[in-house]
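A single protein chain has been removed from this complex, and every other one stays in its place.
Our next item is subunit A:
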Amino acid sequence: MSTTDAFAQAGKTAVLQNIHGTMAFLQKFPPFNQMDSAHLAYLVENCQLRFYGAGETILKPDDGPVEQFFIVKQGRVHGERPHSARRGTETTFEITTGECFPLAALIGERATRTEHLAGEDTFCLLLNKPAFIKLFALSNPLRDFALRGVSSLLDQVNQQVQMNAVETLGAQYSLDTRLGQLAMRTPVSCAPEMPLRDAVKLMHEQQVGSIVIVDPTQKPLGIFTLRDLRRVVADGSVLEQPIASLMTPAPFYLPPDASAFDAAMAMTERHIAHVCLVEHDKLCGVISERDLFSLQRVDLVHLARTIRHAGRVETLAALRSDVCQLVDNMLAHGASSTQITQLITLLNDHTVCRVIELTLEDMGDPGIPFTWLVFGSEGRSEQTLHTDQDNGILFEASDAAEAAAIRGRLLPLAHEINLRLAQCGFTLCKGNIMAGNPELCLSRQEWSKRFDSFVQATTPENLLASTIYFDLRAIWGAPRGCEQLRQGMLKHVAGNSLFQRMMAENALRQRPPVGLFRDFVVARKGAEKDTLDLKVQGLTPFVDGARLLALVHGIGACNTLERLRALIAQGVIEAQDGAAYEEAYHYIQQARMQQHQLQARNGQAYSNRVDPDNLNHLDRRILRESFRQAQRLQSSLAVRYQL
């Protein structure tokens, strides 16, 4: 019987046991679970089932243009491509049960760039290209999936996150919305010569809170808001004078393509309530904080301002729950983990600054300029809601005696600040890495000596210390001393290859929890049985790897993603690799935050441990792929440092 006859027959009796069984199997996985069952039946009826023994090549670049679409029915396939610039090969991805390949090559009608090998005994379903093309034309879910590849998986995850959150909040609003889309009305503007009285009249008629002063080409010269009007009236200024003399000159602006999140961050950072939208030097809109937050229950700008002006530490402490709710809202509105860590860092910085200022007011200003330093995750601007204190004080002193005297005066203040921060939800550091510790309230020279000793004497304690202290940032006081300290540190690290090697070893210590034969490697016993640690096992490899490469290449940035971007810019890592690391890091962080939010809502203690079996199929798959990227970063370090 010819194949076409068989197909005709199979089509008529589409309930053949094996066709039915294979369809039921595929329906557990995207995109097959979204496909029309007639399309799926057609797919299965046109498949071949093939076996590949462990180590056998399935597809290789030399085979020429790809002629088949592969679905793993059972087993594991991995991709290997030649190491760029080095000998040997590296594993680039892993494909397991229910996943398919090679989409890009098949659609691009070219050969695969990566050799696909069976990682273990593997069965694949093979669909020939003509049948794939026919299905590609008929089935929207398959087409979408094929065209967007793995990034469509990430989209699906994001959609899921947002959907869950929107359900609890009932608001449709995204922080990724273009500002151009939010600024609905034409901006109210006037010439610089217009008398104040007329300008205010215009604002009143148009019922707006701000007016932008523009030149004849519509270029913004300044902005005048209702808040300014209060000041002007209080000052008793003459209402007849031209508005140019009373406006805030050179107003802050963003392009209309910037996101709502960008505007929110700008308003919070700069304490402004209006952002001009400017395109080609022409005013095209104004965004107010009300435009941004009309739909949110807790608004970012307001919260930041409340924190900045809080009169008592108790108020600050009470505001912590608002921060928590804000993060909830942000997750709901589709904010990414990067946006949220950025936001938490910003609000935490405001809180720290306010606590310092209040303490100075209460205890009296000793009149000695000092800089408040933060280390670790706070230093990297990667804080989550669950935060420990890691801080110190830097001051200028001409000699050891003066330094000791200043320390004596600053320590009580530092100690009090630590206690008050604890009151505001920043847990006291168990390792006593706090400014109230005499060893961490140092002059610039003392700090620099201390940092040198970390690099010179590579004991395990010093290595550990360097992973905390070398991620530093000034958040209150003059930043100059901190920068000088950093530059000195970078110079020392660059000149010490032994230290670099030790750091590389240290960066390989935490192995991502993916196994050769199982999906994930989880704890075998104890209370942590069957779980893995998202932070230590998932994020730490990225953080350590990025720190090592950044310090070695003289990159001053502390944030892991900024470090990765700088490393790409310097050509230390390939752009493609860097982007993959970034995506992976981002995803693990996102998973961790969602877990924290859930724990907070359920009144549980924060934990970074997850049981992969509790994740849905999609999340599990992406998490595994993310860990795989951490593994790749580590193996590139191992090659670089010959470990």
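Quick notes on this structure:
As a convention for this text, a contact is a pair of C-beta atoms (placed from the backbone, for glycine too) under 8 Å apart; a residue touches a chain by one contact, two chains touch by 3 or more; residues count from 1.
Here is the rule we go by: contacts and distances are computed from a predicted model.
Choosing from "Putative ABC transport system ATP-binding protein", "DNA polymerase-3 subunit epsilon", "histidine kinase" or "Cytochrome-c oxidase", the protein name stored in UniProt for the chain missing from the display reads "DNA polymerase-3 subunit epsilon". Residue A:Q74 is the one among A:Q74, A:T177 or A:T306 that touches the chain not shown. Within the complete assembly, A:D121 is the residue of A:D36, A:D121 or A:E279 that touches the hidden chain. Counting the whole complex, the residues of subunit A in touch with the unshown chain are 1, 3, 6-7, 10, 13, 16-19, 21-22, 24-25, 44-53, 56, 74, 121, 123, 125-126.
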